[in-house]
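What follows is chain A.
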Amino acid sequence: MNAIQQDFVLAVEGLTVSFDGFKAVNDLSFYVDENEIRVIIGPNGAGKTTVLDLICGRTKATDGTIKFRGKELTKMKEHQIVHAGVGRKFQNPSIYEDLTVFENLEISFPRGRNVFGALMFKRDKEVVDKVEEIADLIFLKDDLNKQAALLSHGQKQWLEIGMLLIQDPQLLMLDEPVAGMSVAERKQTAELLNKITQGRSVIVIEHDMQFVADIAKRVTVLHQGKVLSEGSMERVQNDPKVKEVYLGH
Partner candidate 1 sequence: MLSNILSSTLKKTMLALSASLILAPAVTQAADVNSTGLAVTDDTVTVGILHSITGTMAISETGSVQAEKLAIKQINDMGGVLGRKIEYIQEDGASDWPTFAEKAKKLLVNDKVAAVFGCWTSASRKAVLPVFEQYNGMLYYPTFYEGLEQSPNVIYTGQEATQQILEGIDWAAETKGAKKFYLLGSDYIWPRTSNKIARKHIDKLGLKVVGEEYYPLGHTQFNSVINKIKLKKPDVVFISVVGGSNVAFYKQLKAAGIDMTKEKPLFLTISVTEDEILGIGGENIEGIYASMKYFQSLPNENNKEFVKAFKDMWGKDIVIGDVTQAAYLGPWLWKAAVEAAGSFDVDKVREASPGIELTTAPEGYVRIHKNHHLWSKTRIGVAQTDGQYKVVYESPELIEPDPFPEGYQ
Partner candidate 2 sequence: MSYGMRSFLPKSDAMKILLLAVLIMVVFPLSMDIFRLNLVGKYLSYAFVALGLVLCWGYGGILSLGQGVFFGLGGYCMAMFLKLEASTPEATAIQSTPGIPDFMDWNQLTALPWFWEPFHSLSFTVAAIIIVPVIFAFIISVAMFKRRVGGVYFAIITQAIAAILTILIIGQQGYTGGVNGITDLRTLKGWDIRTDEAKYILYFFCCIMLIGCLFVAQYVRKSKLGRLLVAMRDKEDRVRFSGYDVSNFKIFVFCLAAAFSAIGGAMFTLQVGFMSPTFVGIVPSIEMVIFCAVGGRLSIFGAIYGTLVVNWAKTTFSESFPELWLFGLGALFIGVVLAFPQGLAGLYTTWIEPRLSQWFKSLRSARPPMPSTTADSRS
């Protein structure tokens, strides 16, 4: 068992969380491989976002384990989980509207993360180069000095993805990355995702089936806090259970 776990980037086993008796996630287990893009789908209230919350430490699990490269995440604080190499994008674009794009990315640059480090932090060439590199990747190279509040909705989503990329996480978790995007932006985002998944594992929560089909190798379907079905897109789509609760309507 242990030996198998070592091969996974992420191993979630028996994960349970209850809010006042309501089990939002119930005895959930799944595994994510090295360099895998895993898409989690499921109807509203299936517990998708809660799973991400549990992995990144935002919500404490009632029971179960989450192992990331052999490290137990359930006992760690949020920032420690980030330091371990897990990055998470929120459902609504979560960026600092009062700051410029540059500053948004700079804050996410993994250096000077304690109080005195932040006070002594210097904007040196390494930082500027890295920020420019990432900005290029997320199509925002020309907007570095723009206040983030002025970006379009899609650009904000990219910016948040960029803020994760600059930390070079080994596991990237994206909560509805293309929500609210135009068709063109979706295409660009799919491209972006395919580019950035080189050398890391990604968990994506998404509703847009076309987008899911574009990027997914494996899909996990959640329902009422449990895994309903898991496998390739094709297999999942043909699963009668899935059809009944989710794709059926």
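The criterion applied here is as follows: a contact is a pair of C-beta atoms (placed from the backbone, for glycine too) under 8 Å apart; a residue touches a chain by one contact, two chains touch by 3 or more; residues count from 1.
Regarding candidate selection, all candidates are chains of the complex that A comes from, given by their letters.
Everything numeric in this text was worked out from a predicted model, so none of it was measured.
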Practice prompt. Please name the candidate from 1 or 2 that touches chain A in this complex.
Written response: 2
Discussion item. Quick check: in the complex, which residue numbers of chain A touch candidate 2?
Written reply: 56, 58, 77-79, 82-83, 87-88, 90, 94-100, 102-104, 106-108, 110, 112-115, 118-124, 128, 144-147, 160, 163, 167
